[in-house]
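One protein chain omitted, others in place.
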Amino acid sequence: MSFRVIQLLEPPENKLVEAKLIDTLKPHDLELVERAWTPERDRLLREYLLRGIDRRAYPQSLHWRWDKKARHLRELQARATGILVGDAWQGVMLTKSATQFARLQPDRGKPLVYIDYIEAAPWNLNLPDIGQQRRYRGVGPVLVREAILQSQREGFHGRLGLHSLPQSEHFYTGCGMTGVERDAAKQNLLYFEMTREAATRYMENEVSAT
Amino acid sequence: MKKTMTLNLMPTEMAALDELARKKDLSKTAVIRQALRLYQAVDLRIEDGEKLFFEDEKENKKTELVVL
Partner (left out) sequence: MKNIKHRDEYSRDWLLRAAEAEDRVTSFSVGGLAADVGWLDAGSIAPAPILARFIELARRARNLTLESLAVRAEIDLAELVGVTEARQQPTPRTVYRLSQVLDVSAENLMELAGLAEPRAELAQAALRFAARSEPTVELSEEERNALNEFVKVLVDKSDD
């Protein structure tokens, strides 16, 4: 298992925090992730329930289980990437590279890296309804950046695809991805694509919000 | 650590490989690797009991592609 040293930001002063970005996570690692995250997910759920908040306002991945996603790693095309601060997992991403193809020109029909699942640790969510601020900033952007790098290494020039949960759409727009269409086959989730041009701009921070 | 393999292909196969590499804007090696990933992914799903279909939305037709 290889890792790379990276940085995250710690509010409120946006202090740089050292982290490890690790790709090639194994099923056992995903079990460890979930073992750490499950009690925190439960704590958040309890907070929401105590306040009687409408369930439609809950974080939309609250009930997920990363240990259950381990079976995807049987596939050569799959890769799981995570970010560690100390020995605490801050975010995890599962990508696939062989079964999704670009819908947007000029690269329509060409392969891309598809983000199958991505999630921040429960303590890295901004939840104003229950008074929680994310502990570290940058987990999402760094993982998206890593997906672009993976895409470039594959020869896909940074192309990415994903189906966003409704709550997350503004983030991907903010990354410069294009909301292409809603897929009936994926419960009408909005399909986003990062073109090679948008990927280049993202890496250079030249994002114009679409 | 990468392993090396020599591939013997018929002219028609090589032509198809060249054409795919051109269309997909990939090296020939990358095409082969993608093909392997796709083949393996399909095989695993079929082993799990799933089925692979082609769907023609316009004609409202589904054809089973790979049968175990």
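Note that the chains take the letters A and B in the order they are written out, and that residue 1 is the start of every chain.
One rule holds for everything that comes next: a contact is a pair of C-beta atoms (placed from the backbone, for glycine too) under 8 Å apart; a residue touches a chain by one contact, two chains touch by 3 or more.
These figures come from a predicted structure and were not determined experimentally.
Looking at the complex as a whole, the chain kept out of the display touches A.
When the missing chain is restored to the complex, the residue among A:67, A:116 or A:193 that touches it is A:116. When the missing chain is restored to the complex, the residue among A:61, A:99, A:178 or A:200 that touches it is A:61.
One chain of the complex is left out; on subunit A, the residues touching it are 1-9, 14, 16, 22, 41-42, 45-46, 49, 52, 54-56, 58-64, 115-120, 125-128, 134, 137-142, 145, 149, 162-175, 182, 186-190, 202, 205, 207.
One rule holds for everything that comes next: only the chains that are shown with their structure count from here on.
Put simply, the C-alpha centre of subunit A and that of subunit B have 28 angstrom between them. Residues of subunit B that touch subunit A in their complex: 23-27, 30, 34, 36-38, 40-41, 44.
Interface residues of subunit A, counted against subunit B in their complex, comprise 74-77, 96-99, 107, 109-111, 154-155, 157.
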